[in-house]
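The structure follows.
Removed from the display is one protein chain of the complex; every other protein chain stays in position.
On to subunit A.
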Amino acid sequence: MSKYLLNKFLYTVDRDPDLVERYRQDAAGTVSWWEQEMANQLLNCAVAEKSTWLEFTDEERRALREHDHVALFGLGAHPFLTLTLFIAMFERDHGPLEYQKAYGRALHQHSLPYPDIAT
C-alpha cells in the first residue's frame, strides 16, 4: 500500500495545468512517466535530493492508468484530491453537476466505514 504516493500523484498533477491535460489525454503514458521521473522527487527540495523507495503497487498503477476513481476510493486515496483532479479533467464533457453526481453514484457500493485515508 502506498496511499501517500497515490496522493502525491493526484496532488502534483492537479496543481499543474499541463499535467492535468496530459493525464486526461494519455493516462497510461503519464503514469509511467510520473512514476519513473517524479515519484521520488522530494517536493520543495533541490531536484538532485531524491527519495529512493517510492513505487506504486500493481493495483494502484492500474487504477491511475484507467482513470478508475472508484478503485482509487477503495485504495484509500484522499477523496478530495481525486475529486478535484477528476472534475478538472471530465466536468467539461458533461452538463452542470452531471459529472459530480455520476461520480458519486459510481461509488454507491461503498457504505460506512469508508476505506481509511490515513497515510
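Following the convention adopted for this analysis, a residue touches a chain if its C-beta (ideal position, glycine included) is under 8 Å from a C-beta of that chain, and two chains touch if they have at least 3 such contacts; residues count from 1.
As a convention for this text, contacts and distances are computed from a predicted model.
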Identity of the absent chain, which is to be given by its UniProt protein name, from "Aminomethyltransferase", "MerR family transcriptional regulator", "Sugar ABC transporter permease" or "Protocatechuate 4,5-dioxygenase beta chain": "Protocatechuate 4,5-dioxygenase beta chain"
Contact footprint on subunit A, counting only the chain that is left out: 4, 7-8, 11, 14-15, 17, 42-44, 69, 73, 78-84, 87-88, 97, 100-101, 103-105, 107-108, 110-114, 117-119
